[in-house]
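Have a look at this one before I ask anything.
As you look at this complex, bear in mind that one protein chain is not there, while each of the others sits in place.
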Amino acid sequence: MTKVENNKAWWLVLPVFLIVAFSAIIPLMTVVNYSVQDIFDPYTRYFVGTEWFKQVMLDERLHDALIRQFIFSFTILAIEIPLGIMVALMMPTKGKGASLALILVAIPLLIPWNVVGTIWQIFGRADIGLFGAMMAELGINYNYASEPMHAWLTVVLMDVWHWTPLVALLCYSGLRAIPEVYYQAARIDKASRWAVFRYIQLPKLTNVLIIGVLLRFMDSFMIYTEPFVLTGGGPGTSTTFLSQSLVQQAIGQFDLGPAAAFSLVYFLIILLVCWVFYTTIMHMQKDK
Amino acid sequence: MSTSSSITSQRSSEETIAEGSYSSQAPQAPVVSLAERKARNAMWRGRIGMTVYLILLLMPIYWLLNMSFKTNTEILSGLSFFPENFTLENYAKIFGDPTWYMGYVNSIIYVSMNMVISLLVALPAAYAFSRYKFVGDKHMFFWLLSNRMAPPAVFLLPFFQLYSSVGLFDTHIAVALAHCLFNVPLAVWILEGFMSGVPREIDETAYIDGYSFPKFFVKIFLPLIRSGIGVTAFFCFMFSWVELLLARTLTSVDAKPIGAIMTRTVSASGMDWGLLAAAGVLTIVPGILVIYFVRNHVAKGFALGRV
Partner (left out) sequence: MVWMSWTLPTAAFFAGIALILVAMTTWQAIYPSVERKGFLPIETTRGDRLFIGLLSSAFVHLGFVALSDVPLYVATALCVLWMCFLMRWG
């Protein structure tokens, strides 16, 4: 659609700008201020320059948390995206079954994140949870509270359970937008199931998949509540991700300066990834 | 001219090939039935796969529901798929204690406030983004989105101090405003997608007919994107309802969300699993109610109006 040049449109955007700026810019400025000072209380503070940044950038624990974070984000993307596409392809398209399947699939998305953690905390326990008990039946000494590998697997499983529906629903809506004529043409050509997927469905899914990857990457990059409830970041630090190390530092140890410097580095990484994705999406829309 | 003729010739050659292959398979009837059988097989595979997925998906939730109807002794004594001594005691405890059920009331209050604020400010802005070009529009849009992506943990402490300094700490409006940080950008994004689907001609005709902008917007434009507004409200509800980190940080007593109250089930005498399960089940119910209302539009909404 061609748009009209009109700078008065700014008045329509102004309320949004003000309300988001209040919650975004003032805190961001404060974080920047904290990051260059050693703060004991608002009246006792010393300017330390870039010392915290140096400390944060060279902090081994944060490197580990960052690596863990990337491994986690890529693992869940590698599972959730293909699985989500598969589910979307299997979802019924017509009648009562379609509405019902849609509602049921969407349920995990509407559960508060701490309750998601609680559900898996219960479900994974060998004494009172079905999953834990089944693992025990299979002869695996499954215990997410003491075995780092098990904790890691439980967090991944929980995230896949929680968020695959989002990818599935995105893809489902993408598939709904394909005109029936395309399938008819494929049937006349006797195209194989794979060919239909590869040349008709997948191209239509590109747009929604980019949104899916963007949302899943970003949200998994700031995951906090679910592992916090499930494992508290443990055992040891095996499931401590970036947000959690940040909260530990800022609120647990009240190290305002280093926590603020950490926040800024974290934020810059997010900003970079976000910009790359956004530019890609805009680029693809322009090509169409 | 030349390209179009080459396309036609190409197409006609393709047609002949297709016709040729078609006629070469002489007995037609079995071929069709084979294709039909294949399609039916695929459909059954799809149904079975879907059922298996749904069972796996709902099993953890069922387990929580199952547990909420059991007493703690029964929960700890062993596994069973159905409660043997069916009890509503856990639910009675929640509905009988204001410190418990006020958590739900608080959550619902700030979520509704957030929904209303987000929609009110996002509607005009989304209209501006979908209809006009203005200085810095693309950068503004990106800045909004980057806030949707910013981890709340980064802003936690300044948020606490900001809302304390303006005297809003432990009020519902504080949580509602804080959740605007990610819900307003999302609302703008979804609404802009829906609004771009409405042809410009409608706006122009209305202006020619003498409608002023506010009158046109409320009387003509909003009804056109009804489903988009419903879906946006649903998403605002969803993301505000599931968030806990900010809600917990900005409240202490009066506006404490249910998620924070649930931690009370941990006590010196051990976990009160039944009560925890019941509280958890009650947090899922509003979500199911809300999604029921928008079920026919939600698929499009999940693609943020961009399919």
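Some notes on this structure:
In this document, chain identifiers A and B correspond to the written order of the chains, with residue numbering beginning at 1 in each.
Throughout what follows, a contact is a pair of C-beta atoms (placed from the backbone, for glycine too) under 8 Å apart; a residue touches a chain by one contact, two chains touch by 3 or more.
Computed from a prediction, not measured in an experiment: that's the story for all the values here.
When the whole complex is considered, the residue among A:Asn6, A:Thr93 or A:Thr279 that touches the unshown chain is A:Thr279.
Considering the whole complex, the residue from A:Met57, A:Leu100 or A:Ala195 that touches the absent chain is A:Met57. Across B:Thr87, B:Gln161 or B:Ser196, the residue that sits in touch with the chain not pictured is B:Gln161. Against the chain not shown here, subunit B presents residues 135-136, 138-139, 158, 161-162, 164-165. For subunit A, the list of residues touching the undisplayed chain reads 7, 26, 29-30, 32-34, 36-37, 39, 42-43, 45, 47, 50, 53-54, 57-58, 265, 268, 271-272, 275, 279, 283.
Throughout what follows, only the chains that are shown with their structure count from here on.
A straight line joining the Cα centres of subunit A and subunit B is 14 Å long. Per the touch definition, subunit B reaches subunit A in the complex via residues 18, 35, 42, 45-47, 49-50, 53-54, 56-61, 63-64, 67, 75-76, 79, 117, 120-122, 124-125, 127-135, 137-138, 140, 142, 144-159, 161-162, 177-178, 180-181, 184-185, 188, 196, 199-200, 238, 241-245, 258-259, 262, 273, 276-277, 280, 283-284, 286-288, 290-292, 295-296, 298-304, 306-307. Per the touch definition, subunit A reaches subunit B in the complex via residues 1-10, 12-13, 15-17, 19-20, 22-24, 26-28, 30-31, 34, 86-87, 89-92, 99, 101-115, 118-120, 122-123, 127-131, 133, 161, 165-166, 169-170, 172-174, 176-177, 187-190, 193, 207-208, 211, 218, 221-222, 224-225, 242-244, 246-247, 250-251, 256, 259, 263, 266-267, 270-271, 274-275, 278, 282.
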